[in-house]
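A single protein chain has been omitted from the complex, and every remaining protein chain is retained in its original position.
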Amino acid sequence: MESVTQKTSLQELVSREHKKDDTIVSIGNIPLGGPFFTIIAGPCAVESQEQLQSIASSVKMSGAAILRGGAYKPRTSPYSFQGLGHEGLKILKAISTSLGIPTVTEVVDTADLDLVLNYADAVQIGARNMQNFALLKAVGKISKPVILKRGMAARAEDLLLSAEYIFAGGNSQIILCERGIRTFETQTRNTLDLNIIPFLKERSHLPVIVDPSHGTGIRSYVAPLARAAAACGADGIMVEVHCDPQQALSDGPQSLYPAQFAELASSLQQISHIMGKDMVGNLSSSQIFL
Amino acid sequence: MESVTQKTSLQELVSREHKKDDTIVSIGNIPLGGPFFTIIAGPCAVESQEQLQSIASSVKMSGAAILRGGAYKPRTSPYSFQGLGHEGLKILKAISTSLGIPTVTEVVDTADLDLVLNYADAVQIGARNMQNFALLKAVGKISKPVILKRGMAARAEDLLLSAEYIFAGGNSQIILCERGIRTFETQTRNTLDLNIIPFLKERSHLPVIVDPSHGTGIRSYVAPLARAAAACGADGIMVEVHCDPQQALSDGPQSLYPAQFAELASSLQQISHIMGKDMVGNLSSSQIFL
Amino acid sequence: MESVTQKTSLQELVSREHKKDDTIVSIGNIPLGGPFFTIIAGPCAVESQEQLQSIASSVKMSGAAILRGGAYKPRTSPYSFQGLGHEGLKILKAISTSLGIPTVTEVVDTADLDLVLNYADAVQIGARNMQNFALLKAVGKISKPVILKRGMAARAEDLLLSAEYIFAGGNSQIILCERGIRTFETQTRNTLDLNIIPFLKERSHLPVIVDPSHGTGIRSYVAPLARAAAACGADGIMVEVHCDPQQALSDGPQSLYPAQFAELASSLQQISHIMGKDMVGNLSSSQIFL
Partner (left out) sequence: MESVTQKTSLQELVSREHKKDDTIVSIGNIPLGGPFFTIIAGPCAVESQEQLQSIASSVKMSGAAILRGGAYKPRTSPYSFQGLGHEGLKILKAISTSLGIPTVTEVVDTADLDLVLNYADAVQIGARNMQNFALLKAVGKISKPVILKRGMAARAEDLLLSAEYIFAGGNSQIILCERGIRTFETQTRNTLDLNIIPFLKERSHLPVIVDPSHGTGIRSYVAPLARAAAACGADGIMVEVHCDPQQALSDGPQSLYPAQFAELASSLQQISHIMGKDMVGNLSSSQIFL
């Protein structure tokens, strides 16, 4: 049964009926939700210590509060780069410690979960696994935050029901993430669906972030859509940055250059301010051009 | 043939290759495009002199620069209200003159075009007629601006090719309008696709506006998505406002109350400013809360 | 308003509630609906007297009962072949008379309707004009049959409501035609949606045909999907045939060769028989391999 037609009912733990006030989830010491606007940035995949070090230090300086980087990469083709696995996790942890920035990375199988939890501050459930219910049940039992990405064909209600699996399992530290749906439009890799933001904010108390990198798949569209997400009420964005996108092992065409990211972070701070939110992070006052 | 896979070629009149600088289109004395951010507001349908008078004076005072109102309404069912027709056009013209605000209204058939042009400052081609090529050819020969709405199943490239029909006919005063596409998502009436904004701004010199009312179909989502449109680089929005949405003959559930519109216009002015644009219109300084 | 959520109500003229028995519509002397299975075939566009003569005589001999051919072609780009217009209508009529086969051709504007009616036995409303309500109202007043094609983003209910426009205008000779919808799938030009066939047959008394040529856009998929349509309960198919598809001015890649059409017609006769229908036409017994 893939769709449930009735509205989110009163009993649902993720609903505003269950909890009226915004939930604030902390990844490491960084808050998401409520009065905060939070930027998660980093490469699509962890490729090497040097690669992650240079990207992480750059995005941290420019306004990112949390570092992303994939060690297990779900790829459409079995012949594409599948991630560094355990080695990638170690690199992620090392950079996190040296720079003092918390991290999130994707988990793709229940069998890997314990290992991933040893290295990351939060786990991500990717779009392809949004209805991998065994995995949802497993992360429902952990004590670290979960970023749950919307599936490519998931209705807004389906996303909330997948979050409900996690919450019902005992883990209330859930961050919802819009990352684009599949439509007939071929100009963009996906169709980032910002309409879901006011829906999720009305219906649920959980923080909501947006991934404009996967959402559009095109570098020059990332910043406009990230700003749109902030103006629309999102609690943060997750964005891919790479120092040398041409050489990236995964998703180069949608990765921002560090300078583009810095400029984006500045404008997001201004828009967050209009929306009544404070941007979390290290943005120095000299970068603010408001 | 409904799709053309090759990219917009150099010869296309609507492309940036053909004309590098932004085109600024004027409806009456109001500019759209380039450094301007312009708000078009009004009821879905013209219902009576009193209805239009009260909405128009309210939205003009709050920041709308152009008045919208339908006299010919394309409706899915033959048994729904079809608009006041010629009588609606007369009302639109009377209010336009008395308030000094230019107008746009939809034309649905080549046979009505001359009549509509006697009363309105610009014509709108609706989503259902985006590929009514006979109508596109007809408005290609007029000397007033055309707002061309994206069809519910139109790819970004298709919208540009429909604009090309108008331009090739001799009329370069074209404003492109995103208004939501049909996807699997049922939570919203349509899926407003803001990803098309950076695409259109990159590929074409024509002004681009967004209709968040049809795009979402839900009153409480209209303002967030309108702000998102502005943050994303749109040149303006077209939004439905009604003093008594419960009694509206068409599209009440997506119409803003005048007070909601005023608040939205204020925040749009702030976001436009961040985006380097000046909002056109009558917004008094007392309404600005930045 | 593009969607009407309530079910087809009792009052609707196109519904089974209004009329329980199958409606049989005749184009010329050829019936569609009820116990009949009818094949409409011909080129996408009328290109010349010679082209149409050779295709028409071939398809008539192989089992086609009605000839199709476009004189007014709706094309995504203004620079594509737009059809021969009036000249194409004259050719269509001449071939129809000489071969004794009735014809259907598309009408794209209310202004052309009278002219088209002078030459063709039935008119087609194309997918792009399914919600061109001015045109629907106009064909509601004529006394010849109308083939109404489903729009690329039209829900099943929307198609019935567009048919209702025609019926409510006074013309009950309507044939519904599925021709593919727009989905995320890019392998085929459209996604032929056969699920609509049992829906339409349950809910409406009107004949339902399928166009697998536009529905798939790929020659080698046309016959499998045409057979599927017959097995699914359709009352006929409309299919594009061309003697020299490589040189076709429109839609060559989806046109069958005459020999492929003949083989398809034979298998359709067998499947129709299993479905309790008799295929209308000239299929000689030697072609039947059952």
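So that you can tell them apart, the chains are marked A, B and C in the order they are listed, and the count of residues begins at 1 in each.
We take it that a residue touches a chain if its C-beta (ideal position, glycine included) is under 8 Å from a C-beta of that chain, and two chains touch if they have at least 3 such contacts.
Predicted model only: the values in this text are computed from it and were never measured.
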Of A:Glu47, A:Asp121, A:Glu164 or A:Glu185, the one touching the omitted chain in the full complex: A:Glu164
Candidate in contact with the missing chain, chosen from C:Arg155, C:His205, C:His242 or C:Lys277: C:Arg155
Options B:Arg182, B:Lys201 or B:His273, residue touching the unrepresented chain: B:Arg182
Positions on chain C contacted by the hidden chain, ascending: 153, 155-157, 181, 183-188, 191-199, 202, 215-216, 218, 220-221, 224-225, 227-233, 267, 270-271, 274, 290
Positions on chain A where the hidden chain makes contact: 1-4, 74-80, 108-112, 127-129, 131-135, 151-153, 158, 161-162, 164-165, 168-169, 181-182, 189-190, 250-251
Contact set of chain B toward the excluded chain (per top definition): 182-184, 186
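To be clear about the criterion, only the chains that are shown with their structure count from here on.
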Topology of the chain contact graph, where touching chains are joined (line, ring, star, complete, other): complete
Most central chain, Cα average position: B
Cα-centroid distance, chain A relative to chain C, in whole angstrom: 48
Separation of chain A from chain B, taking each centre as the mean of its C-alpha atoms, in whole Å: 33
Length of the line joining the C-alpha centres of chain B and chain C, rounded to whole Å: 35
Shared-contact residues (touching 2 or more other chains) in chain B: 153, 181
